[in-house]
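Mind looking over this structure? Questions follow.
As you look at this complex, bear in mind that one protein chain is not there, while each of the others sits in place.
For clarity, chains are labelled A, B, C, D and E in written order, and residue numbers in each chain start from 1.
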Amino acid sequence: MSAKRTALVISAHAADFVWRCGGAIALHQEQGVDVTVVCLSFGERGESAKLWKQPGMTLERVKAARRAEAEKAAAALGVHDLITFDMGDYPLEFTRAWKDRLVDVMRAVQPDFMLSHSSFDPYNTDHMLTTQVVLECRSTAQAWGHNPGQKVLGAPQLYLFEPHQTEQMGWKPDTFLDITPVWEKKWAAIQCMEGQEHLWHFYRNVAENRANHFTRNSGGQSGGRACKYAEGFQSIFPRTVDSL
Amino acid sequence: MSAKRTALVISAHAADFVWRCGGAIALHQEQGVDVTVVCLSFGERGESAKLWKQPGMTLERVKAARRAEAEKAAAALGVHDLITFDMGDYPLEFTRAWKDRLVDVMRAVQPDFMLSHSSFDPYNTDHMLTTQVVLECRSTAQAWGHNPGQKVLGAPQLYLFEPHQTEQMGWKPDTFLDITPVWEKKWAAIQCMEGQEHLWHFYRNVAENRANHFTRNSGGQSGGRACKYAEGFQSIFPRTVDSL
Amino acid sequence: MSAKRTALVISAHAADFVWRCGGAIALHQEQGVDVTVVCLSFGERGESAKLWKQPGMTLERVKAARRAEAEKAAAALGVHDLITFDMGDYPLEFTRAWKDRLVDVMRAVQPDFMLSHSSFDPYNTDHMLTTQVVLECRSTAQAWGHNPGQKVLGAPQLYLFEPHQTEQMGWKPDTFLDITPVWEKKWAAIQCMEGQEHLWHFYRNVAENRANHFTRNSGGQSGGRACKYAEGFQSIFPRTVDSL
Amino acid sequence: MSAKRTALVISAHAADFVWRCGGAIALHQEQGVDVTVVCLSFGERGESAKLWKQPGMTLERVKAARRAEAEKAAAALGVHDLITFDMGDYPLEFTRAWKDRLVDVMRAVQPDFMLSHSSFDPYNTDHMLTTQVVLECRSTAQAWGHNPGQKVLGAPQLYLFEPHQTEQMGWKPDTFLDITPVWEKKWAAIQCMEGQEHLWHFYRNVAENRANHFTRNSGGQSGGRACKYAEGFQSIFPRTVDSL
Amino acid sequence: MSAKRTALVISAHAADFVWRCGGAIALHQEQGVDVTVVCLSFGERGESAKLWKQPGMTLERVKAARRAEAEKAAAALGVHDLITFDMGDYPLEFTRAWKDRLVDVMRAVQPDFMLSHSSFDPYNTDHMLTTQVVLECRSTAQAWGHNPGQKVLGAPQLYLFEPHQTEQMGWKPDTFLDITPVWEKKWAAIQCMEGQEHLWHFYRNVAENRANHFTRNSGGQSGGRACKYAEGFQSIFPRTVDSL
Partner (left out) sequence: MSAKRTALVISAHAADFVWRCGGAIALHQEQGVDVTVVCLSFGERGESAKLWKQPGMTLERVKAARRAEAEKAAAALGVHDLITFDMGDYPLEFTRAWKDRLVDVMRAVQPDFMLSHSSFDPYNTDHMLTTQVVLECRSTAQAWGHNPGQKVLGAPQLYLFEPHQTEQMGWKPDTFLDITPVWEKKWAAIQCMEGQEHLWHFYRNVAENRANHFTRNSGGQSGGRACKYAEGFQSIFPRTVDSL
């Protein structure tokens, strides 16, 4: 904790880190926390309908387009390091090698906290599989006998960021983060996602309504703090504190 | 938030505040937080078996004994204000008047956070009823039209402290508090509970094992913080933060 | 445990003890367990549609008819003691006096186990309220300071018997009881319920299908015990055993 | 079912029926369904902070203002009948008389379906109490022996409309209703709520985002139906159908 | 939606589609919906105890017998297309190739709705794995970049049909379907399952008791519709409607 703080985002598809925690990324970067983003895939098969509707489209062209968008968005947010696994999507298929690579990233980054998908998602099984694998890799990264000599991972919190239909995914936020100071960055990053323009307004609404929840939970009509944009997160592990 | 911080504990019976959050009370008092404790009853009927097994015992003598214990324990913990409602136990029966009195206390104390029982308890229905009423009174205390002119309550967190059989009560801690610095005070307070000596050792074990959980969740074998005694709490409401 | 074993059934309406645990009653009576049944009401308003559809029907005539049915069914099952509170139904309204009377019964009977309704029932709020009150009264009956001098209640298991639509009530059986030896008694008791003939066949089917579950859970195709009629129960409290 | 269809909304406070199901009301009225709205209170104490912040405000003036808003909103939505119980809020206190009156309304309206609050709401205990009482009154209204001679209630579905913080209330929608055709009416009704202007934009966002969910669930990128505004509902009871 | 309606059943073992949704199949076929059934296996290893108890039995003979039964039952129900994957059972093992084949079927059939197993089943892990894979394949079938050129799948509802022990599987029906008009067909199909005669009566009872639930939920004593046989289903996704 004495050293530089770091964080690690594991995003199943290229755009997830933008919609779901772009504010958290930009905010922590401004606070001096280095945020590494792993994109397991570009969402090239499952989240690029607009591109595929164009005649003569190919997988490589889709991937190139989505990669460019992701890089542009990452730049807008100030991401410290964007790592693209390019492991294919719909479905993600985790071999031992992909898992080991994720363990290596966890150990190299030594994050103070991590962010990934909801634990359940009947619409998008890539999402829930990602979180399951993140937990498995967290266990492995904590194992002293895995690649002895590497620095072993501590016990970083895993925050689950907001899915598309929260209630269907059984996702319940316990933490609201005020992202008002960095909203312009998140909005710029969102607009990099040219293939999914139908979601821009949706996630703007989400940010505004989570801000309403922020105000309500910080005091409401009696001292609640003004907030214009917020993001919500669900914690997997208990916090350890010195004061309530 | 600029002014002195305060906290409010609502304890169904006289001893609950000692077993379940004595450490939190002592710790926050040392940190300059004024902690008010409301004891709704003395536990005179339902949690004083040892006294009742004595021949010729009367309700008044039991209450006097339990009150004395509670006062002694409160002193040991440095409780700012101990308020005894003396509304009878097993079962607690909340009239409009008792609820209004609790609303008055909430508004007078203006707590930054509150502590009370688990939401479910098939062994002890007083406990779950208390939490249900605390939520109702929190709503009322936030209502601008209730006793206009009084200072309206903000949105204090409600932490549920640890029940006797956590899994049967559906209680899941999301926060572990290190109470090592004040353990001696909690242990002294526990020993004030002469009528329930069979629980002293039990709650010492609880504190030790929660400390193990504290260490595990703060880093475990790789940087986990040493901790000898801890308490666990479950939050009802989301947190509002500026950093994860 | 050295003395005679006893059991206590708390039935919201007159017929519930028949459909839901008639087999358990008859079986335990044959095993020498004295089973007391408390009928809080006769189901006179809410479960007597057939009678009310007759012209000129009155509340007293409905109650008399339902009482006669309940007594006849109790005799068929060999019930040790049938206690009718006659507190009115739809809705049941529990005053302090009704609760105290139930506590008195619990203490007088000193049951080794109790049976009552599911914890949740959106179709029939009398049912879920009954279980809530049974838990409250169990707490009170265990309180040494309640009516000092009475024998205090131990910690009898509370089994929740089968509701009408199990999945909607969130009821999950953990215990299947083979009632084949007493099926004829239960079937006779069921046929006493002349006002609810549409349910006879339904509960016969239930008993047959629970027997199928009994066989499956005792070994299935490889050693499962033959069973023709069974009842299912959900336990509220953990068991304490000397062998798994 | 041959006759005119009807629906019944039970709203704890004056504005709830607007935010949470104003679209459903207006839409069904246009479809020839008579929608009756019961406002149990005006939200005069707990949901009128803006008014109470004015100097010299009185309960009667608040109630008059909120009543006027509710009537204006009801008119905008085309509500068939607006019934104000005026039973006081924060907390609602249901006596036998209030419950009987609600039963009378249910029987008089004979609704094909009903709408009310989420089953759980730690922020606002009036909301969850209302749903609990609605279920109790539905049971009573179905009881042939309650006020014999009145037409007995059938088995109308109970839809739970959207609360303020869905995930905290454990509310999960299973039905999305396209309210695009009546959005202007709902928006007009929302603007009648002068005392809660901070919520107008919030509920507009909700309607837009539920429309996105509507499109996703009706086919998404492959045939999903365009929808601009929608409302979500959770069903308590199973549906009975002749085709899936 | 203008064209012919279609449905797709995914059945882990040969007999599942008969017990669990034979009525839905026959009914929809009569309504002009083409129902395709995929049997992943014949249940040759895990659900053919009666055959295996015969001396000298071989896997091929068991499979031939179960295949013949499945074909006969499908004919009795009027199944549009019976597809047998023959991928082996206990346990099912889904390679990428099996999943791709299932995706191909989904895209070829373009079902308006699908039916499969409960989400959880500790007795039979093939069942819960099937549903998990159905959700994954539904995601893949919706991906525009998977086999570009094929018609992409929309968003068909997934109904979970009734498992053997509903409460242990956490299965909760939200839809009851009246299958009275086609009961004779279902009963004929059931009797094709010669190897599992012990289940015939069980599922007849299930159909009768679900009919009782149908009547109760459509009005009960006050207008409930008569129904002699029914099936229950749990929906995974929300419905999108124009009227409640």
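The criterion applied here is as follows: a residue touches a chain if its C-beta (ideal position, glycine included) is under 8 Å from a C-beta of that chain, and two chains touch if they have at least 3 such contacts.
Predicted, not measured: the structure shown is a model, and the values here were computed from it.
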- What shown chains does the left-out chain touch? A, B, C, E
- Message: With the missing chain put back, one of B:137, B:206 or B:244 would touch it. Which one?
- Response: B:206
- Note on the structure: Only one of E:93, E:184, E:197 or E:242 touches the unshown chain, namely E:93
- Item | Residue in contact with the excluded chain [from C:90, C:144 or C:203] | C:144
- Task: Quickly run down the residues of subunit A that touch the omitted chain.
- Result: 96, 99, 132, 135-136, 139-140, 142-146, 148, 152, 158, 236-238
- Message: For review purposes, identify every residue of subunit E that touches the missing chain, sorted by number.
- Response: 44-46, 48-49, 52-53, 57, 59, 62, 89-91, 93, 122-126, 168
- Query: Please identify, in ascending order, the residues of subunit C that touch the omitted chain?
  - Reply: 7, 24, 27-28, 31, 113, 142, 144, 152-155, 157, 159, 173-178, 213-214, 216-225, 227, 232-233, 235, 237-244
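Just so we're on the same page, only the chains that are shown with their structure count from here on.
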- Item | Contact-graph separation of subunit A and subunit E, given in steps at minimum | 1
- Note on the structure: Co-neighbours of subunit C and subunit D resolve to B, E
- Message: If I average the C-alpha coordinates per chain and also across every protein chain shown, which chain's average lies closest to the global one?
- Response: D
- Counting only C-alpha atoms to place each centre, which chain is farthest from subunit A? C
- What is the distance in Å between the mean C-alpha positions of subunit A and subunit C? 52
- Query: Of all the residues in subunit D, which ones touch at least 2 other chains?
  - Reply: 49, 123, 142, 144, 152, 168, 173, 213, 216, 221-222, 237-238
- Determine the shape of the graph in which chains are vertices and touching pairs are edges (line, ring, star, complete, other). other
- Query: Looking at the whole structure, which two-chain pairs count as touching?
  - Reply: A-B, A-D, A-E, B-C, B-D, C-D, C-E, D-E
